[in-house]
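Below is a structure I'd like to ask you about.
Excluded from the complex is one protein chain; the other protein chains are retained at their positions.
As written, the chain order gives the labels A, B, C and D, with residue 1 at the start of each chain.
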Amino acid sequence: MQDDAAQNQTLLGADELVLNMGPQHPSTHGVLRVKLKLDGERVRGTECVIGYLHRGVEKIAENRSYQQFAPYVDRMDYVAAVSNGLGYCEAVEKLLNVEAPPRAKVIRTIMTELQRIASHLVWLGTHALDIGALTPLFYCLREREEILKIFEKYCGARLTTHAFRIGGLQYEAYDSFEKDVERFCKDFERRIQEYVDLLTGNSIWIGRTRNVGVLSAEDCIALGASGPVLRASGVKWDLRKAQPYAAYDQYNFQIPVGTNGDTYDRYMVRMEEMRQSRLICLQAIENIPAGPILGKVGKVLKPPAGEIYHSIEAPKGILGYYIVSDGTTQPYRVRIRPPSFINLQALDKMARGHLVADVVAIIGTLDIVLGEVDR
Amino acid sequence: MLDKVIFFFFAGVAILSAGLMVTRRNAIHSAVFLITTLLATAGIFLQLRAEFIFIAQIILYVGGIMVLFVFVIMLVRLDVALHQIQFSRQKWVALLVTLALAAEVGVMLWSSRNVPGQGFLLPNAVPAGKLPPNTEALAGRLFDAYLLPFEIASVLLLVAMVGAVVMAKKRT
Amino acid sequence: MMPIGYYLFLSMALFLIGAIGVITRRNVIVVLMSIELILNAVNINLVAFSRIFGDVAGQVFALFIIADAAAEAVVGLGIIIAFFRNRETVLEDEMDLLKW
Amino acid sequence: MNPTLHAVLVFLETWWVELVSGVVIVAVVPLVAGYIVLVERKLMADMQARLGPMRVGPHGLLQPIADAVKLLIKEDIIPDNADKMVFWMAPVVSMTAALTSMGAIAFGPAFQVARDINVGLLFVIGVSSLGIFGIVLGGWASNSHYSIMGALRSTAQLVSYETAAGLALISGLLLAGTLKIRAIVDAQQHFGVWFVFLAPVAFFIYVVASIAETNRAPFDLPEAESELVAGYMTEYSGFRWALYFLGEYANMIVVGAVATTLFLGGWLRPFPNVRWMNWLDALPALFTAAVGAYCVYRAGKQPVRVQTWFMWGVALACFVVALILAVPLLVAPLKFLVPGLHGAFWFLLKISAYIYLFMWLRFTLPRYRFDQLMHLGWYILIPLAIVNVLAVGVAMILEMEYGWNRWLAMLLTTVITLATALFLLRLNDKRAAAASSAAPPPEEPSTEDSYAG
Partner (left out) sequence: MQIPLDNDLTKRYREQFGAAILDAVEDRKQAYLVIAAAQLAEIAGYSRDVEKFDLLEDYTAVDWPRREKRFDLVAILYSFPHNLRLRLKIPLADGETASSLVEIWPTANWLEREIFDMFGISFSGHPDMKRILLPEEWQGHPLRKDYDILQQDTAWVRENLGIESGQ
């Protein structure tokens, strides 16, 4: 920090001031260091310094068997562990040309949608906290607690759940699973209204988010931004509709779309996504088909040599797995397409011309998790 | 008895911090000492039953002008100017001149000390009880006898404000 | 109310210290502050005599002096900022060019 | 008895009330400020579906003492090339400014330190505005980049919102006609109605400006955690930081007291002159008795024995206070005590309501950005305050010269002020819309492209 401070001359001086945000900073959602080139208060450019949380997941994958690598996948985007697990399991099932049984598919969909709500709740709480609203964080954590209880009852873990197995599920849904999910969904409708009352109409919230961090549709696609960031810029595209996986083709739900791609639209899109996920869960628990929960997958997996790429709609964006197998029990190469890493790239284009306080809001609206950025 | 104690306390503080203000190398220190001087003189105004001037001094001088000074000192990074020499060469000449002036006024004050009526043929001070309530009297006088100077002062302030804004604006 | 001599002596002392400040200091900001001190010394005299005669005119005049001191400080500091931005110094001796 | 001892006795004999009140203020206010912090944390917890500090003492009631002890024994670090003298002095200035300005506040008809300064209200505002130096010098002395930015921002904020607060108070003073605090409350008694109903817009502007002046709620930008880490307080730790903190809360009490004195009728009970509302006099005693009863009810439910004893103690204290408030009402010879005691009760009730409003805003509203904050201050609040001063002046003249009914005049002028407020807001929205529709800042072709996204 000292060397940067020395560069700046006087507060009156014309040349830029390099302000250092992070890596230990209350609002960078983890170990992210952003070097802001400031002209007075205006941001002229940003440079992200990442890698503090790099654990070399892809190198580890090459020395583990397919089943052994599954728990590592949860540690990447630790806020949405279940969807990481779903992506990996479905990718390996595609590699093995095996299909999970319908009952497993439906339970997987319910769990993933619950995880999407939990991930959006964490985003909403921390994003509001960065912009100064202290209360939403605790409301969101209170709801998320309900979801984590359901996960704990199902697979024993709350955060890094490792809930799914290649080929289907390990555990049968515990007997009051449907009742818990239904109770949560019924109650969640009223809870979302609480957040809407607190934030949506609030003029200070609108003042802080309207026209902040604008990203046009072309920029989104060019920069590869995906998920709520892409939809808020007006692109009506969701992988769950475009290339349905698990049991998403059996349920009808809308895709929320924003208009001018600013922080406020991303907020509205994610709030609407939470409502849609709730509807999916309600439709799903009506008829969970009976039947086996694990497909015909042997103890030792030896997928024939070849490669596949499979991607799902994770809460943060497109989460893709490119797996190359050389016929042995260990994958030859596992490449994970991290949505947060690629969305973070858009920070520089969004932050230019804004004030320092806006950079904090923009990092919040990108909803990045450093475990996934650094892998 | 109480008056004497109060006066000597405030006068002592005022002179001491004024002296310190002039001799400090660091501008912020001299600003702080100037603030103490102004507060001490405000105390003396209070002792002279001039409440409105006391509060005007605190709000305008200390709360307004000195905040401006401290603001500018912070903006104008002073570590550049600090290690340049602070005192000009003709320091001794200045001291000589002021000492001569001081001696002259001192002698004049001292020699008139034992003339009746404090030497200035002044009436004795009006007893405190009969003084009109300060703010009302001041307001009354300000807005009828001195209305024109009041308007001129407001114009002066306006001119000063506009001048300062134009002066300090960044040449964009 | 102390005898008037004490107040005169106090204001003279402050005036002289202000004068020394104006003459000896090279930093323009401290010079401006010394001028404020001088104006303040004048105020003491005014209020002291207003107190003796029981007439508020002195205090009205003191009020005008405070207003003037404010105006003067504002413009002075404006000049200093403008000057500092171009020449990176606040010392009087270097303000010797009429046009740069 | 030698003369100096005699002089001291004479001095004490005439000024003992002021001295005692002074000592009470300097001793009690830090304690009260500590407990306001506790109330704030408990309230925030309650509004956020959690419990708040529960560990130290029953229901966390000893938390402020624990905080004070912690801050006392914590090592306070002075940054290496910090300006020692100014670094030490800054928090002291901010705390003394807040406490001295409390000297002129009348907590009830009886309790006032500076008994009859005839510039009462102006004294309170003037001295509390010295708090700016505490912040500015603190930021400057800690010589770290973040604190200088925080100090500059908070100075700009305080200076601009002080203007708005001053103008709002002027329109209140127009109604009162005097600066002496006791005379202001007597004027409200004479009018029979609190000034908040006569000049509501002034009260609203003062509330907003006072929030900004104490760096709280939506305007707590200087120590906005997310960007400047802790603003000017970054380098302070230990008791120095506690001084700043207590200074802020003492300032909150001062601002609350000024608002109560000028707009909410000081120590007058609601409907001061209405005869048939006299039962309100019994309210203070009943209120404290009710609090005592609640404590008794809760005492039984406490898990730990110590807490039950503590609750019984609190209940006892409440009943004693209720007794003190009730007895002078009934016993004739003690009648003269009623205005003093009840006045203090009503005054403290109103201040706590005002501070509750501060806390409530802090828990619900997000934070303004710095330019929005300055924009709100200069473009909306100050013009509105000026218009309000004119409006109240017009209303006064209408009432005095032309004999209009007071309520009609006030209603008319308030409507005019609100109309200008709407006009200002619309002007502001148009300007904001124009600013944002202008293309976002042009992509200047930066030569070194190392920042290319």
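As a working rule, contacts are C-beta pairs under 8 Å (C-beta built on N, C-alpha and C of every residue); 3 or more make two chains touch, one makes a residue touch a chain.
Bear in mind that the values here come from a model prediction, so they are computed numbers and not experimental data.
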| item | value |
| --- | --- |
| Options A:54, A:149, A:179 or A:296, residue touching the unrepresented chain | A:54 |
| Touch criterion as defined above, residue of A:270, A:337 or A:352 at the omitted chain | A:337 |
| Residue among A:95, A:155 or A:274 that touches the chain left out of view | A:95 |
| Chain A residues touching the omitted chain (full complex) | 50-51, 54, 56, 58-59, 62-63, 94-95, 97, 221-224, 235, 237, 242-243, 304-309, 311, 318, 320, 322, 324, 332-333, 335, 337, 341-342, 345, 374-375 |
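Everything that follows uses one rule, which is that only the chains that are shown with their structure count from here on.
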| item | value |
| --- | --- |
| Rounded Å distance between chain A and chain D, as computed from the means of their C-alpha atoms | 43 |
| Centroid distance [mean C-alpha coordinates] between chain C and chain A, Å | 64 |
| Per-residue overlap in chain C, given as positions that touch at least 2 other chains | 81, 84-85 |
| Contacts with 2+ other chains: residues of chain A | 11-12 |
| Touch list for chain D against partner chain B, complex | 7, 11, 83, 85-86, 89, 117-119, 122-123, 125-127, 129-130, 132-133, 136-137, 139-140, 148, 151-152, 155, 159, 179 |
| Residues of chain B touching chain D in the complex | 1-2, 26, 28-29, 32, 35, 51-52, 54-55, 58-59, 62-63, 66-67, 70-71, 74-75, 133-136 |
| Parts of chain D lying in touch with chain A, wherever the complex brings them together | 44, 47-50, 145, 148, 152, 218, 220, 224-227, 229, 362-372, 436, 440-441, 443, 446, 450-453 |
